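Have a look at the structure below before the remarks.
One chain of protein is taken out of this complex; the other chains stay put.
Moving on, here comes subunit A:
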Amino acid sequence: MTVPVTIRIQDADFDIAAEIAAMSKGRTDIGAVVSFSGICRGAEGDDAVAALTLEHYPGMAEDEIGRHAAEAVKRWPVTALTIVHRVGRMLPGDNIVLVLAASSHRQAAFAAAEFLMDYLKANAPFWKREERADGTRWVEAHDRDDAAAARWSKD
């Protein structure tokens, strides 16, 4: 059976419960759903962050996420995947990203969700700009995100 994969990039917010319900509707083979949601923080260290604006590369972002979703399906016995990434301006507490991984058993769902998030952070073409009291600045990439993504290619 083909594993259903839903990928969306959108300005609008998402509802985690509704996304899980849509993924599981009519299915009796799903025994586990792992959900990860990334949320806009209100502070970076001691600095308050007033808002976050996300920019992406339309077309390439969908392709990159699709490629990694296909890779997750190959690596683990997942039965459904949903990835929703928001773009535009977000306020502290707002949702940014959602990854849902479903499987018959929890191990594959946990692994696939973590794999997808690690690759999203390091490889998917999205960029964050923070608004603070002293102006705006582009968020710098972290070496730890590259390291997290790289560990999946060490077999």
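In this text, a contact is a pair of C-beta atoms (placed from the backbone, for glycine too) under 8 Å apart; a residue touches a chain by one contact, two chains touch by 3 or more; residues count from 1.
We take it that contacts and distances are computed from a predicted model.
For the omitted chain of this complex, the UniProt record lists the protein as "Molybdopterin synthase subunit MoaD", which is one of "Molybdopterin synthase subunit MoaD", "Cytochrome b6", "NADH dehydrogenase (Ubiquinone) 24 kDa subunit" or "Heme-degrading monooxygenase HmoA". The chain that is not drawn here is touched, among residues A:Ala21, A:Ala43 or A:Met60, by A:Met60. Checked against the full complex, the candidates A:Met23, A:Val49, A:Leu100 or A:Leu120 give a single residue touching the omitted chain, namely A:Leu120. For subunit A, the residues in touch with the chain missing from this view are 38, 54-57, 59-61, 63, 85, 96-97, 117, 120-129, 138-141, 145.
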